[in-house]
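Okay, handing you the structure first.
Only one protein chain is missing; all other protein chains are in place.
Just so it is clear, A, B and C label the chains in written order, and each chain counts residues from 1 on its own.
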Amino acid sequence: MAEDPLSVGFLGYRFMGKAHANALARLPMFFPDAPAVERDVLVGTDEAALADATERLGFARYATDWRDVVDDVDVFYNLGPNFLHVDPTIAALSADTHVLCEKPLAPTLDGAGELRDAAAESDAVAACAFNYRFVPAIQYARDLIADGELGDIRQVRGSYLQDWLVDEDAPWSWRNDAELAGSGALGDLGAHTVDLADYLVGDRVGDVERVSGHLRTFVDERPVEGGDETKPVTVDDAYSAQVEYASGAMGTFEASRMTAGHKNDHSIAVHGTDGSLRFSLERLNELEVHTGDSRGYETVLVTDESDPYGDVWWPPGHVVGWEHTFVHENAAFLSQVAASERGDAAETDVPSFADAYDVQRVLDAVVASDERGEWIHLDE
Amino acid sequence: MAEDPLSVGFLGYRFMGKAHANALARLPMFFPDAPAVERDVLVGTDEAALADATERLGFARYATDWRDVVDDVDVFYNLGPNFLHVDPTIAALSADTHVLCEKPLAPTLDGAGELRDAAAESDAVAACAFNYRFVPAIQYARDLIADGELGDIRQVRGSYLQDWLVDEDAPWSWRNDAELAGSGALGDLGAHTVDLADYLVGDRVGDVERVSGHLRTFVDERPVEGGDETKPVTVDDAYSAQVEYASGAMGTFEASRMTAGHKNDHSIAVHGTDGSLRFSLERLNELEVHTGDSRGYETVLVTDESDPYGDVWWPPGHVVGWEHTFVHENAAFLSQVAASERGDAAETDVPSFADAYDVQRVLDAVVASDERGEWIHLDE
Amino acid sequence: MAEDPLSVGFLGYRFMGKAHANALARLPMFFPDAPAVERDVLVGTDEAALADATERLGFARYATDWRDVVDDVDVFYNLGPNFLHVDPTIAALSADTHVLCEKPLAPTLDGAGELRDAAAESDAVAACAFNYRFVPAIQYARDLIADGELGDIRQVRGSYLQDWLVDEDAPWSWRNDAELAGSGALGDLGAHTVDLADYLVGDRVGDVERVSGHLRTFVDERPVEGGDETKPVTVDDAYSAQVEYASGAMGTFEASRMTAGHKNDHSIAVHGTDGSLRFSLERLNELEVHTGDSRGYETVLVTDESDPYGDVWWPPGHVVGWEHTFVHENAAFLSQVAASERGDAAETDVPSFADAYDVQRVLDAVVASDERGEWIHLDE
Partner (left out) sequence: MAEDPLSVGFLGYRFMGKAHANALARLPMFFPDAPAVERDVLVGTDEAALADATERLGFARYATDWRDVVDDVDVFYNLGPNFLHVDPTIAALSADTHVLCEKPLAPTLDGAGELRDAAAESDAVAACAFNYRFVPAIQYARDLIADGELGDIRQVRGSYLQDWLVDEDAPWSWRNDAELAGSGALGDLGAHTVDLADYLVGDRVGDVERVSGHLRTFVDERPVEGGDETKPVTVDDAYSAQVEYASGAMGTFEASRMTAGHKNDHSIAVHGTDGSLRFSLERLNELEVHTGDSRGYETVLVTDESDPYGDVWWPPGHVVGWEHTFVHENAAFLSQVAASERGDAAETDVPSFADAYDVQRVLDAVVASDERGEWIHLDE
């Protein structure tokens, strides 16, 4: 890489900031062909925390206003809470600064539409961080499906179960507020499931055509940390959805933040005319596969050299973790950025804002269906 | 038991006939307090097959018209195809003959309503054969929930996955016909799930209040065995449903006869404020339990002497099979019959026709919801 | 079956008596070609318990001295404690009465040798009740191995874990006494493992050639039930063994009655040049199979119609239990008895006294190895 390193700015330095900073730090050793990156500036409001994070995450400096940053860096990572997704991202894209934005794309479908349009008009690369596309077992599954190993796809079943709000005294956060987050389990967890389903089987079953949804808030208010107050919970604690794809395939999706005993259990199953497969995020190195030649499910440890990313990491059976999905995602995204800078066509596959908008349309239809008590056609 | 044995007649001698005949044959050794039974008469139409089954299943004789049987025996088992559930059962109940009827109660809600009313007017015992209530692990689960171990119940999730129709060349049968069967996966498999959910959590979440359903037929016609013809498939191959209970608890249910790799995989999960549990029929001796004291799920082998039916069978760890549910069911049903004959109150808990009608109301609402594209309130 | 039913006498009416009586009662419905049997006489010492069991298990009468029975019935089942295996069985065989004897064959190798010789000299059928050979998944595994699906066999690994003695206050029984039982976990549990290994791979790896063993008694005395006394434990609570087969294949075996959390966990794994398989008794309907075509293990539910005993019981996915192994075993044994009575060659495969003697030789060598602190060659 004779080119100058790409300068990068992050909005957000907590969970997602740490995950992406770690990913960037690991690229040189494991993805030597990825472009060089300079962790330049971290954006936030709490200066003390920001200074600390800047050092910890290996950034050169920090800033307290994203307006000063979005056109000052080569690449802008929007890792802030959902309500901060739209404006800074549009500003960056308007300045032809490349953007990686966390999911869901925006708190509202309108916001997501603005972002999709801004991406279409910008010369910059715009990607939405659906990191579970980058699990090796998921890419292996996608290949099996694309190769026709499962035949025609008839059913997709996804659930995302967590338990961090099972206790009604768990504290309030922006994630419980409709203004700030858009929705609850639906946008936070369901967005992953809807995207993953599309990533796995979209080429075979087409778009989501209609949706029936159900949202539920089990705990109406929660205590504010460090005080006696409570604040209202205005988003869903759990959702479920029934889906029909263009091909007639069925989907059933659900998520909950209140399923005791489940920490981060994102499961997806696909059933076709010739086989089935199952995946669970808590055992993300494994894929369970049933094809025409088999009787039951075979548990495949997706760590062989010939597996996706199998030659990047360790010998067979030496498992990777959740964070590796971010390394893969950043390698793909930054390679696309570099190609764009060179004026080359993209060689990697990253989730676009158009993909993310399509996900949001489905989520929006789930909400509308819940409100109106009827199926919603996506082309309405 | 100084009393005369109860004479029993079966309508149906194939799968269900064999399952119940086996159950009756095992009662004396394992349930010595159950009433004595005489396997009297088997009803069917194919005389050769009938004669053979009569000998094999240990019956004294056979008959080709159920009208000759329903008031000639003490107890009538209606194990025929769904379209034969209503008339013979009503005839039996009118004659105050006790009835055990297979599920679903009837092909239509109207039929089920007639049966419920007939049961209410009869002095006989009328039970619907929801055998999965009699899995030891299910009764153990019910006790845990009743004891409050899971706290308030927020979510119930059930799926019933089979694969016997995954091949589009699998032959047509009465189970594929709306007239004869009522519905497909919904009535055959979903009935079990809806009943089991109610059995487990009904006392805590109340009745199903509203339902959103989705039905799908993937293969429109199937070959008739032994010929070149095909016949249309007029029932669902798969269904899904979203449910809201009176308490506000959510339910998500689905079933398919086309999920490759699954033979008889009836799974149910319950999530409450204090814990969760999971069950799968293919590992029916096990219950996975998460309570307030635990971090993950504990796999409990429900075979201890103190477990439901644990003192009836074998030492701990010596697992029972699917058929044992029929033995338990028959022991409970016949004890209730005996109590009724003596004029005593029932001491055992068996699924009533009113229970089965309630299940059918839910199934009917799923169909109506699918047709109308909207949520259906059960009290409509 | 025009022939007279075979009259049967049981020595023992508790756990094993119940298991075999149940098996006999189920034969007519499920194995119509098996010979008819008359449950004639039950032998024991406690008359009250005996009278009760006689009625419960469906026997015609009882007797308190086996000497009166062994030549008075067609078939003698020796289901008594180990120390009662030798004399009654020899008496029966001397009278050309067919015998099914529970395992291990005798408390000592000498006793087992006498029984093997008595069987060789008798015209009667003599079988040892290694019931785990009759698990459908085990027979399926044996077929896979015989068909060469795993290639040459290199390793066999077996463990049998129970927990009923984990508590040092669990009461003393004859199973804790060397005189009465011969050995502890070794004879009770290890006998099953050694036999099963031989049944699965013996044709490919040959006989056990040498053995290194380790026995351990963790609790030296136990309370006698209903009193203040204790009695010494003179058998092993746990054993382990290393084994070399004639082919050079390795075996590792172990059992314990003190592994908390395991009720009846008999597991066996086989590894060959082309594949592997695993089985666990607590999930006895399943076999995990890895062959050349697969990457991981496939979980096969061995309940298809084409599977061993798959056409006898229920449709695919409707699982059987532990007790079914006894039904299969009795069907095979009694068919061999009937063939013998007709002067025909045996058509079924049942574990012979010679097989059981060979198992006992291995167990005996484990004890000798433990005592002498060195490997024991079986041909010493």
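Assorted remarks:
Convention: contacts are C-beta pairs under 8 Å (C-beta built on N, C-alpha and C of every residue); 3 or more make two chains touch, one makes a residue touch a chain.
The structure displayed is predicted, hence computed values, not measured ones.
Touching the chain that is not shown, out of B:5, B:32 or B:296: B:296 (per the contact rule at the top).
Shown as candidates are C:77, C:297, C:333 or C:353; the residue that touches the absent chain is C:297. Of the options A:282, A:341 or A:374, the residue whose C-beta touches the omitted chain is A:282. The missing chain lies against subunit B, touching residues 286, 293-301, 304.
Taking the complete complex into account, residues 15, 18-19, 21-22, 25-26, 28-30, 32, 56-58, 162, 164, 262-265, 281-285, 301, 303, 313-324 of subunit A touch the chain not shown.
Think of the hidden chain as still there; on subunit C it touches residues 150, 154-155, 157, 159, 166, 168, 212-214, 216, 218, 238, 240-242, 244, 248, 250, 252, 254, 256, 258-262, 271-276, 290, 294-297, 373-375.
To be clear about the criterion, only the chains that are shown with their structure count from here on.
A separation of 42 Å divides the Cα centre of subunit A from that of subunit B. Chain centres here are Cα means. That of subunit A falls 55 Å from that of subunit C. Contacts with at least two other chains are made by residues 301 of subunit C.
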